[in-house]
Structures are given as structure tokens and as C-alpha cells.
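Only one protein chain is missing; all other protein chains are in place.
On to chain A.
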Amino acid sequence: MGLGPFGRIPRRGLLRAGAVLAGAAFGMERSAAGEQDGEGAPSTGHGMAGRHGQNRVVGTVDADRNGFDPMEFLTEFDTGVVTTDPDGRQVREWTITAVDREVEIAPGVFFPAWTYNGRIPGPTLRCTEGERLRIRFLNAGSHPHTMHFHGIHSARMDGVPGAGEIGPGEAFTYEFAAEPYGCHLYHCHSIPLKRHIHKGLYGAFIVDPDPDRHPLSREDAAARKLGTPQNADWQELVMVMNGFDTNFDDENEFYAVNTIPFAYFDRPIRIDRSRPVRIYLINITEFDPINSLHVHANFFDYYDHGTTLTPTHRRIDTVMQCQAQRGIVELSFANHEPGLYMFHAHQTEFAELGWMSHFEVV
């Protein structure tokens, strides 16, 4: 007798398959979910059961307990305290504290995080090119930490082991000029690096161009600079693409922009279509080589690293970033009919694990 196509399957394996492939314990009951045509799972309370096709997380994150809300994070810019030094130069100062904190990174899932100021991502630091920056850094955590800025600074201010790394209970002040203008980030550079980053120590660092330094593109620079009339028209959003490895196996269980998976899916980001949209997009996802943004039904201009005033990519609808790569996305919904427009990572794996969102264009 021949062994046939299944001949190589060991019988013992089959016995186990027998053990796990059914469940007498269930008896003949029918679950509530089945009787409601697959819509039996707990409702989000937003009346959007059909939109997600059941691909979602169950429940909601307690933003009050976390102390930060992904919806507010989009437009929260920490501009620090501004003074003028004796030479007449503008000085901008922040105080940032590293703290250990348990964060609800998805509904009902609690992650033992390391944070800047108790939040993930840390505060979005925003300044203007040429300013003197002073960041007073306190370590209230349980491990050594640093703040390593992606920008131009001296070796002493690099925020790496041996230059600006501080132990628990210590303090350090980083000082450097804000350059170059663009969309940047900061993160902890202590060893082991992967662990320090994915535990939550990162944030956005935005340096606006100074219109006076760009006479040939003064209007474009002014449109970027926070507080100018040209900038006031823009709807600016910060999106930090991140992930969480909750079981510490060097693979992410959850993906998101701004920490909370599907946060902008059930609560879409409201867009006034009469005004242009600017997204500061940063990828800090650990473990995966790249992340990406794809916007539905629209095309955008992209400024890689935000260090130019003319786009580095024009009319694209998908952009990919390696870890720590970032850029500025500019798009308009002026000619679109109102409605929900998806945007998400076009690694569908990431999208289905949380990095899936909506714009609600009105």
C-alpha cells in the first residue's frame, strides 16, 4: 500500500489535531455573535459597526488615565519658554522628564513604558531655525536615559552614552542652535537602543524655517512658521508612526500613529476641505525596516525630512520611511466631496494591526 499524499503526516500529530480542532465543551449553544450576522461583538458606541468590517480592537482606551489623548496630540505643539539672551538672540527652553509609566497602549492592554513627560510620543517640541535651544532633561526613571536630537549640534550635546547620558535622579541640559529647519525627532540613545526606543522614549522635533533667511521663498517659509498669518490657514497634524512589542519577542503586536491603534478610525480626524493640510510624518517603528503612509482618493506633495521648501516628491499617494526617516506631507481636499477618506500604512499587516485611520472631510 502506498503512503499517499498524507503519508508523511505523523499519526501523533493527528491526534493532537483531534484534540484542538473542535470543542465538546461548547455543546449545541449558539453564540450571540452568530445570531446577529457576525455583528455580535461589543459596539464601540459610534454606530460604525459596518465600516471596519470587524477589523478593529474591542473597547476604548482611557485617555484620562493615560494622561494624553491621541486626538489632542495631533495639534499639540510645545513651544517652550522663550527669552532673549544678552546678545539679542532668541533662546527657547524646555524641561523634559523621563518617567517609568504603565500606559494603556490599546484598549485593555497595559504596557510598562518608559516615557518623556509621561506620554508616548513625548511632547512635540517646536521652534524656529537659528534659535538657541536649551532642553533641561531630568531622569526620574529607573534606567539611564538620554535625549538624542536629530539636528545639528556638538559632540558633547549628542545625547549618547558618554555625552549627555544621565542616570536615575540626575539632570543634564542640552544646548544647541535649532538647525536645520525641517521635521525631525528626538529619542533616547541609551543602550540597549532597541529597548529604550520601543519602550516609548521618542517624540517629534519640528524646526520651522525663518522667513527672513529665505528671501527667495519667503512666502513658503512663512506658511511653515507657526504663528504667522500664512500658517494660520493650514491644518497641521503631527503623526508619529509607532508600534508596541507587548510580549517582548522583538515583533510588534500593535501598530499606530500616535500610539493608540485604530484611534482615528472610529474617531476620524476632521478636515475642513477649504483649508490645506500639512502632516508632520515621523517613523519611529522599532523592529520593522520600514513603515508607510497611504492616503485614499488623493495625492500629496512630500518634503523628505522637511529640509526643503520645494517638494522632493510631487503628486504621490504613498510614501515610505525607514526608522527615524520623516517628512512633511501637504495635501488638499478642496475639490473632494465630503465624507470619510481612509489613510493607513500600506503594509496591510500594520494596517490590520492598528495603523488604520480616517479623515472626515467636511
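Going forward, a residue touches a chain if its C-beta (ideal position, glycine included) is under 8 Å from a C-beta of that chain, and two chains touch if they have at least 3 such contacts; residues count from 1.
Heads up, the rule we're going with is that contacts and distances are computed from a predicted model.
J.: Since a chain is absent, check the UniProt entry for it and pick the matching name: "(Fe-S)-binding protein", "Peptide/nickel transport system permease protein", "Glutamyl-tRNA(Gln) amidotransferase subunit A" or "Metal transporter".
T.: For the chain missing from the view, the UniProt record says "Metal transporter".
J.: For the chain that's not shown, point to the residue among A:P107, A:P144, A:P276 or A:P311 touching it.
T.: Going through A:P107, A:P144, A:P276 or A:P311 one by one, A:P107 is the residue touching the chain not shown.
J.: Specify the residue from the set A:F244, A:Y280, A:F300 or A:F333 that touches the hidden chain.
T.: Spelled out, the listed residue whose C-beta touches the missing chain is A:F244.
J.: For the chain left out of this view, which of A:Q54, A:S154 or A:S274 touches it?
T.: Considering all chains, including the one not shown, the answer is A:Q54.
J.: So that we can see where the missing chain sits, which residues of chain A does it touch?
T.: With respect to the unshown chain, the touching residues of chain A are 1, 4-7, 9, 11-12, 14-26, 28, 31-34, 38-42, 52, 54-59, 105-112, 244, 246-247, 249, 253, 261-262, 349, 352-354.
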